[in-house]
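For this depiction, one protein chain was excluded, whereas all remaining protein chains were kept in their positions.
For chain A:
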Amino acid sequence: MIGSAVPRKEDAALLTGRGTFVDDIQRPGLLHMVYVQSTEAHALITGIDTSAATTLPGVVGVWTAEDFAELPARPSVPGLERHYLAGDKVHYVGEPVAVVVAADRYAAADAARAVEVTYEPLPVMATLEAALAPDAVPIFAPLPGNVALEQPVTPDGVAAELDAAPRRLRARLVNQRVAGAPLEPYGVLADWVGNGVTVWATVQAPHRVRAEIAQVFGLARHLVRVVAPDVGGAFGVKSSFMPELFLAPELSRRLGRPVKFVEARREHMTHTYHGRDQVQEVEVGFDENGVILALDVTITVNIGGVPDPVGIGLPTLTSYMLGGCYRIPKIAARYRSVLTNTTPTASYRGAGRPEASFLIERVVDLVALELGKDPAEVRKVNLIGPEQMPYQTPFEGIVYDEADYPAALELLLGELDYDALRAEQERRRADPGARLLGVGLSTFVEMAGFGPTPLFEQFGYLGGWESANLRLQPDGSVIVLVGTAPHGQGHQTAMAQIVADELGVPFEAVSVLYGDTAVVQEGIGTMGSRGMPVAGNAVRQAAVEVADQARRIAAHLLEADPDDLVRVGDGFQVKGVPDAAVPLAAVVERSFKPHLLPEGTRLGLESTAYYEPKNLSYPSGAHGCVVEVERDTGRVHVVRYVCVDDCGTVINPMTARGQVHGGVAQGIAQALYEKVSFDAEGRPLAASLEEYMLPGMLDLPRYETHHIETRSSFNPLGVKGIGEAGATAAPQAVVNAVVDALAHLGVRDVEMPCTPERVWKAMHHAS
């Protein structure tokens, strides 16, 4: 079954309106919670008048920060703990200031509007420049300045190597702030009954959420049940710890009734974490052939008004991936995480790695432009060869697994018909009536399969492993419990494909469950493209173990040695003796009959496996984008988008293709459309989907997808992960194409998103 494009097990419920998302869940006596959000970006709170709100019909109560002073602070890096609600001051527009509970969502919204908050304004620092200016005032009280973290990632600089390089150039690249914007906003339903609580929440790591809730409330973990039901997209933004995960349980405890919180889109766009927002200062040394000799990078990341423990450290991952798929002998990197009066930032699809891929792929194109060489040729002289795999990068512990980067590029160039495109580009440039044509390449590698425990612990997880429990039913069908918490990736389907192959059962005979801490053994979650590389291998391991148990019982049934048995059709057979065979169902049935088994045989066929990856995995590939640019308006049209991906073994080509499409769509959207921006007063300019340019059907192209399948030797399935590849590869493919279209005009860079206005200005002001 591995490698088959089977339709998904998930779909029947989701297509008929019988999915179960958090907001679909009803409980008797359910109350609704909403926030009163800050309207100011930086201000002292001088008063909160709740009197009008509390008298409105249906309102149960209004609470402010001081009402939760007894609760331990939200978990974070020691010293940077955050409160649930703004206390004496607000740090960004949208920060929760008070919380209202009412009988229904309309009454709660009315009451939130009736709460009067008065503010005394403080200087607003909505940009990195303002937050780092000499007259800036500290934003987050525990810190004396606005730099939350300053990290030299590499011990040494590369000044000597840059000095020795025949050529060098500098660039300043901006990876703008975007919103993950899953279609389902964040939601929590908490029902505190007796001495424990059940929490349904739109999260990516239910076991970790359980641990944090248990810690805050001083409960043993078995008394906290966290359920991630159907989750309507996450893209990393549902891996952060939102205050509602704790406030809803606390209010349910106090009120003795279930409490539900579901964001409105405006709340989501201002309150839930954004992603990216890096400024990168780069200097690169290279020779006349375009061979890159040294890279020096300083990253400044805008982490918003309240530091998130993951958000402040993401440039570490950017730093590790700066070399891309190239042999760059010397890399120096350092970063600063800077507070501003904006919504906090944290993980978004790729989380730190797309920023690296964007940087190095833009740099390669700049080197090509500087030397007057074709960007494909500059890539070829720098790519790591297949014979060099596994490849030790300049960063300790960062070792790329098997891949053939040059082959991916060759396949891409062939599929693009690259030379013909270059000829067409020249023809268009000579014809003032024609749209300009640009071709952009992105040979990329990303980091996936998070990821050995010593690394993943640093992001607050219990481990980097994943778990699977597999048990055979007496009729030979299979139930698998897996520790991930997917939200669209199709784990029910892909895991069942793995089980079908390893255990020799029909795909239809396997059910896969997840997302409920009361049912599923300890698990980690779904993020960092770890579904197949980590959880898939846990499922495989459990299946191998159960198959071994079954073989022993079959051997007993057939009065043979286990080593003399072979798998046939639906069961086992003694090698070379077709009559001596037993179906799997009979073996399972027998496994439940102690009186018919050798003394001491464990009953049932079941195994729980924990798979700890030896290393990260490194999906890679080559993407190419062809754009047309309207000369009069600067409008960019993506006319072709070609993907060559190597995610190792492909479990399900249809869902893998879906992951590539979705990631590429988000990457194109970052390149052309999306930007979360604020005015000088820190007021959000993209707080709804009317203002934030989420692309629709007419804004995105057809995608041409191709695969190279190089098995990874780092795990038994040979998989690498595919969830973040598209988002990592696409932005620079598009931007390189846009710049390429305008290069003859002297354009070297166009900042994302490449809006018509920006492109038009670049065309007219370049020289």
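Just so we're on the same page, contacts are C-beta pairs under 8 Å (C-beta built on N, C-alpha and C of every residue); 3 or more make two chains touch, one makes a residue touch a chain; residues count from 1.
Just so we're on the same page, contacts and distances are computed from a predicted model.
Participant: Assign the chain not included in the display its UniProt protein name, restricting the answer to "Amino acid/amide ABC transporter membrane protein 2, HAAT family", "Carbon-monoxide dehydrogenase small subunit", "(2Fe-2S)-binding protein" or "NADH-quinone oxidoreductase subunit".
Facilitator: Cross-referencing UniProt, the chain left out corresponds to "Carbon-monoxide dehydrogenase small subunit".
Participant: In the full complex, which of A:Glu95, A:Asp191, A:Asp230 or A:Asp308 touches the chain missing from this view?
Facilitator: Touches the omitted chain: A:Asp230.
Participant: Determine which one of A:Arg265, A:Arg422 or A:Arg758 touches the chain that has been left out.
Facilitator: Only one listed residue reaches the unshown chain, and that is A:Arg265.
Participant: Given that one chain is not shown, which residue among A:Gly19, A:Gly87, A:Pro406 or A:Pro756 touches it?
Facilitator: A:Gly19
Participant: Please identify, in ascending order, the residues of chain A that touch the omitted chain?
Facilitator: 7-8, 10-19, 21, 23-24, 26, 104-106, 181-185, 230-235, 264-266, 487-490, 654-655, 657-658, 661-666, 688-690, 694, 696-698, 700, 702-703, 726
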